[in-house]
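First up is the structure itself, then whatever we jot down about it.
All protein chains but one are shown at their positions in the complex.
Coming up: subunit A.
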Amino acid sequence: MLKAIFLAIFDVDEGPKVLHQVPASSINTSPSPSTSSIPLLHFPPIANTLIPHPTLCNNGLLQLAISHHRILSYPQCIEHPAYPRNAYTFNFCLVLPADADFTSYIPVTRKLNTLFRTLEVHSHFLSSDPSPPNTGKVYALCETLLEDLNNYSEAMIPIDASNTLNIKLFPTYPPPPPLHPHHVPLATVNLPSLIDSNWDLTMLLILPHINGINSVKQIALLADADYKLVKKSLRHLLYYGCILLLDIFSFSAIYACTAEISHLIESPETQQECHRYVLLPPDSNSNSSNNNENTKPTHPPTPSPTDLPTLYLSLRQGLPVRAWLLELPHLATQLDLRRFFTFGVIKGFLYRVHKYAFATKKQQSRRMKWVREESDSGGGSGSGTSGGAKGKEDADKRRGMKEGDRELERFLDGTHCFDEICTELMISEKELGQRLKTRGDVQIICR
């Protein structure tokens, strides 16, 4: 929230002074600091900072935090023989609370000052303005700017026939986190309702596939779009907080509680929210939902909101969803399991235990063995039991495996989780497990 805008200039006779200020009397310009608390700032002590030496002018942002206020400024000095003392120095300053986020006002300050610099250079807009302090068009402009920015976060102010000041405040967000192919985006807003004609084509292609189930790579495949472009689009959505990142849900995944679980236990609202989110519509008429082909209406009563914490608490490290479900078989008909887990992950009281593979020995010897075996089988041509065609198929398969293995090798340094490996190699977790088993010397670490 802007507190004030003022224009400080270097007056040939008086030195640095405040020419215009909005709101009026927000800056105390008298030499003695006032006792009343109405003015935001006392100008004389900071005059030399805001109207600095010419070297510091035209040199970018100059900001100053003083007495709970922050002044953003962009001092300008135009040197020309036409001016008295051959230079004209001015500085439009924005005043904000000292602890406010000011990053979005930096471009405003820059634009305001550089625009007036241009105007001044071309038409002596400021120096020839005869209006006394706190009147005239520059003052009016500051006034409008302050009001518009505070009320609408943007301003469009015509200055003269050919110049208009267009300003909008843009919030600064942190850079989006890195996006991996195995991340599953879930929209937090109704994305289709936001579409307009300017939207990127890739974005339009991928939108229907963002459903909290498909991974980034799957989205790229389903939308038939270039992966890099898909990633870029999703990072845009991520930047604006329109999507969350989840993990790939599967029945072999392991979930466990985090310390946040106490929040669920102590908050009935969260339990209610969870209940609404995860419960399947009460039996029979629920053709639309995913998991109820084998609905049995005679099962134990559907879990109440207060039962849900107990269900979450029964998850633990080392227990895959599949095994967990064996203990509570009726749940599959009552809960949308995917939602059950994603709710926990979104709320942070559940985390996915990822599996990592770490090769304790380098593949080298292993690969040699592969090669040797392959040449052996090639030399033996079929080894009796199967026909020649079968043998060839085997060899092909083995060659394919070998290729895959080489690719697999780079994921075995302990930094790539199973989801990632499976997504990258486009194999199932089961197949990955088999490959790792055949390879040997791999430790699987659950983290």
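Quick note on the criterion: a contact is a pair of C-beta atoms (placed from the backbone, for glycine too) under 8 Å apart; a residue touches a chain by one contact, two chains touch by 3 or more; residues count from 1.
Just so we're on the same page, contacts and distances are computed from a predicted model.
Here one chain is missing from view; checked against "tRNA (adenine(58)-N(1))-methyltransferase non-catalytic subunit TRM6", "D-2-hydroxyglutarate dehydrogenase, mitochondrial", "Transcription factor IBH1" or "Nitrogen permease regulator 3", UniProt names that protein "Nitrogen permease regulator 3".
Contact with the chain not shown here comes from a single listed residue; of A:66, A:119, A:140 or A:221, that residue is A:66. Across A:153, A:267 or A:428, the single residue that touches the chain missing here is A:267.
Considering A:5, A:46, A:93 or A:234, the position touching the chain not shown turns out to be A:46 (whole complex). Within the entire complex, the positions of subunit A that touch the omitted partner chain are 10, 12, 15-16, 33, 42, 44-46, 48-49, 51-56, 58-66, 77, 79, 81, 84-87, 89, 99, 101-103, 172-174, 177, 183, 238, 244-245, 256-262, 265-269, 271-272, 275-276, 279, 281-282, 301-302, 304-307, 309-310, 313, 316-319, 348, 351, 353, 356, 358, 360, 413-415, 443-447.
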